[in-house]
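A short worksheet on the structure shown next.
Missing here is one protein chain; the remaining ones are kept as they sit in the complex.
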Amino acid sequence: MPSKKIPIAILGATGAVGQRMIQLLADHPWFEIAALTGSDRTVGRPYGELVRWVLDDAPPPEIARMIVQPSEQVADVALALSALPTDAAVAIEPLWAERVAVCSNASTYRMTPDVPLIIPEVNPGHLALLDHQRAERGWKGCLITNPNCSTIGIVMALKPLHDAFGVATVHAATLQAISGAGYPGVASLDILDNIVPNIANGGEEAKIETEPLKLLGEVSESRVREAQIGISAQVTRVPVIDGHTALLSIGFARKPTPEEAIAALADFAAPPEVRGLPSAPARPVIVRAEADRPQPRRDRDAGKGMSASVGRVRPCNLLDLRMVVLSHNTIRGAAGGALLNAELLASSGIVS
Amino acid sequence: MPSKKIPIAILGATGAVGQRMIQLLADHPWFEIAALTGSDRTVGRPYGELVRWVLDDAPPPEIARMIVQPSEQVADVALALSALPTDAAVAIEPLWAERVAVCSNASTYRMTPDVPLIIPEVNPGHLALLDHQRAERGWKGCLITNPNCSTIGIVMALKPLHDAFGVATVHAATLQAISGAGYPGVASLDILDNIVPNIANGGEEAKIETEPLKLLGEVSESRVREAQIGISAQVTRVPVIDGHTALLSIGFARKPTPEEAIAALADFAAPPEVRGLPSAPARPVIVRAEADRPQPRRDRDAGKGMSASVGRVRPCNLLDLRMVVLSHNTIRGAAGGALLNAELLASSGIVS
Amino acid sequence: MPSKKIPIAILGATGAVGQRMIQLLADHPWFEIAALTGSDRTVGRPYGELVRWVLDDAPPPEIARMIVQPSEQVADVALALSALPTDAAVAIEPLWAERVAVCSNASTYRMTPDVPLIIPEVNPGHLALLDHQRAERGWKGCLITNPNCSTIGIVMALKPLHDAFGVATVHAATLQAISGAGYPGVASLDILDNIVPNIANGGEEAKIETEPLKLLGEVSESRVREAQIGISAQVTRVPVIDGHTALLSIGFARKPTPEEAIAALADFAAPPEVRGLPSAPARPVIVRAEADRPQPRRDRDAGKGMSASVGRVRPCNLLDLRMVVLSHNTIRGAAGGALLNAELLASSGIVS
Partner (left out) sequence: MPSKKIPIAILGATGAVGQRMIQLLADHPWFEIAALTGSDRTVGRPYGELVRWVLDDAPPPEIARMIVQPSEQVADVALALSALPTDAAVAIEPLWAERVAVCSNASTYRMTPDVPLIIPEVNPGHLALLDHQRAERGWKGCLITNPNCSTIGIVMALKPLHDAFGVATVHAATLQAISGAGYPGVASLDILDNIVPNIANGGEEAKIETEPLKLLGEVSESRVREAQIGISAQVTRVPVIDGHTALLSIGFARKPTPEEAIAALADFAAPPEVRGLPSAPARPVIVRAEADRPQPRRDRDAGKGMSASVGRVRPCNLLDLRMVVLSHNTIRGAAGGALLNAELLASSGIVS
């Protein structure tokens, strides 16, 4: 879309999510990486020398040669993807947002009232908060965020159901991949032949219980009115590399049949302004008919890791319907989610 | 208790559960293995030559030398543990029950009205059905069963809560170990770096939704009046060797605080007639205070694999309480469950 | 290269290797799948209904609709890729070879004197055996084979070293992925948290000890004079999905320094007639400088699964050099190897 590529910075480029951002930006049609930032330990050194690359193969040679810059020093770019840790994001992301459009994967500002929490297929209209954000904060740039890696797949499945039938209550149990904890993250002695039934001491569950309410809410008078949905989440860490699985039991305002729910899921399409974005999958939600799908290893790469897969849509003994949702936690759930947000900003004219 | 050891047969001795029965019966104070049965392919051959031993080490030498007998030929024993497949159990278990006390792990007759479904710590009184069973069927022996490998841990946790607060509704999500599928069972290509979100095409979920109602029911006039509890189960297979994890959200008639629930769980004791059984654990339920327990690899062997471990007892956003339950699926959930039932029969004077 | 696509059959299309062949042939520039064959159980049914797809996602829709044909019935195609089991290949492959150029992954005829055992980058000249094969057997088609899944990576590394320094002796220890055993193949209970130190009861080791001698041999007077190399192999099965690792200790006629060996490996190029084949990787061998590479998960997809990766080239206390070789066992080591052979036949004018 842009006539020449937009220079982009990656904040916190050495971690697992930062690496995914670099991988996804290779040969990107709109963006090119112009700056990488890292912690004090890494500043001034070539990226390729210091990174502990956890993905396949190795970083692209031209990225490997780039010198890591301090995160505190705002680069001369139009856009930044932030893979900063939660605490580092507190001060650094607003600093960049004064001049740069920041798309953050950090949880720090997700629930802040004037910061849009965005899934482009779900609530692109929440970008309307940015006028208020810029006016109040005096920023030329802006700050938007993408949700938690489990929230995102769940909400992509809930969105068409909520629009059609009104989601009222959700029991969610998740089986989350180790890559969600970054690197070194989960010790192998903790997870081989094992399950860990908690993540971040309850913090992960709190995110799954609150972020969907903002994502499915309505913007009104410069703020989001949260959706009225009750959510209970129980999370586990499982020995899977990539791909978070969620088992959902859902109660609706108007109870659909499984067939009606499947039709709503299968027909779910992104708004027109989102469909053509380079990282947008052809179908945001893929409904699988097999009795034992979706599965992380076989379905996580659907839509190049940007689609959510849904299966086993069936009645529930207690609420209305049950289903299984699977999405790639470091692509759709982190780096790819932030990148799609950046593409939305670029195509919306917010970044130029 | 018995002055000399009671001869016991193992039906379906070559499978994974049969192997566990053999392992648990090594040096048993009351029982000694007198007969092993198997399918046509195995009859007439020494056990050690034909078995594909899936547990540690190897079968005991004296068992390895035993000649496998046809399952259709009732041996001259007082007790039989049945690890028969569901369909083989249909005809064979009643055949043995004419003369022998059969403790079955098969699901075939679990929900049959005159067949006790027993967890000794939970409902030993259901053995009262046996008078009726013997009278109606003209059996000198009898048939009792133990529940499904996931049901058993869940019900051990629910029992003290039900007694104290009245369980009304349960959402259960399970993460089940591969050994639950027997051998060869789950193909490694299906489960390494993967999750399979279904077992037995919904059949496993049906068991978890129905068996607890019988187990927590009351015997009245030679039948069980089932408990009035609504249960919704979602099951998954995970890359764990042994140990099924269940994530529970529970609604009660009288809502307890987490502390009250923990006290009820920790105080749960087997009835006096069960406490001294050789395979009964010191504590049926072990409450763990750590934020990330129970875990299959670290907690499955609690009470020599016969205790259920419970952790993360906490409020639920939608129902009353949430918690995590872990139990060893091939010991407490299968071979050990059947063996404890056999011990209960022996100590009750039903077998002599 | 061909003006219109060459119709191709896949023999034994339902197994794990047959599935990979289908996956690799999606959008192939030269070939299109015209027939799928399977065992009696599968004949006459749509492929998509009967296959237990073990790869990502699902078979392409147009392939899923194809009706499986009996392997005994030779289709009207120019080329066939055979993923038949060893024993089925005995009769069926010669039947097809009467009219069709058969590229087989089966071990059945690999060591048969008039059957070329081919790695295109290593010994394309062995196709010269085909004149003799066709003349002797009266075939209009032909039969060529690719080596064992571990042999292939090892020989790709040995070839440039043998040419430059003369390989004399090789100690090889392999760590082989579960996909090498097909589906259902290795039971998860046998391999989770475990190693199995044998494959095919010694048969796998025999292949690694003999096939390289033919591959590195010279064609002379319509037969292959085997290379004079002593090889000792010890194989293991490890809990890895794809990618066989080989630890080599090598003795040479002329001992190279590690640097000389690395140079020979890095400079290794396919003969000109092989370089442009659609499935030929840009570099047959990729030398990795990191101290802890190659690794199966990070390097198996190098060259789209068609490159062998070599690392840790260093002196040996007993022989001359040690190194680690990694290659993708179901792509380069099976389906992709057979496909590259088919491309070689097509580009050589042997198939038209």
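First chain written, first letter: the chains are A, B and C, and each begins at residue 1.
To be clear about the criterion, contacts are C-beta pairs under 8 Å (C-beta built on N, C-alpha and C of every residue); 3 or more make two chains touch, one makes a residue touch a chain.
Here the structure is a predicted model, which means the values were calculated and not measured.
If you put the hidden chain back, the residue from A:14, A:69 or A:179 that touches it is A:179.
Listed residues C:8, C:240 or C:308: the one in touch with the omitted chain is C:240. Residue in contact with the omitted chain (choice from B:20, B:244 or B:298): B:298.
If you put the hidden chain back, the residue from C:130, C:324 or C:344 that touches it is C:324. When the omitted chain is restored, the residue from B:10, B:192, B:231 or B:344 that touches it is B:192.
Although one chain is hidden here, its contacts on subunit B can still be listed: residues 55-57, 192-193, 241, 297-299, 301-302. Mapped onto subunit A, the interface with the missing chain covers residues 16, 54, 178-179, 183-193, 239-241. Contact between subunit C and the unshown chain involves residues 169, 171, 173, 175, 192-198, 201-202, 209, 230-232, 234, 236, 238-241, 245, 247, 249, 291-298, 311-312, 314, 316-319, 322, 324.
Keep in mind that, in the parts below, only the chains that are shown with their structure count from here on.
Taking the mean of the C-alpha atoms as each chain's centre, subunit A and subunit C sit 40 Å apart. Among all residues of subunit B, those that touch two or more other chains are 192-193, 239-241.
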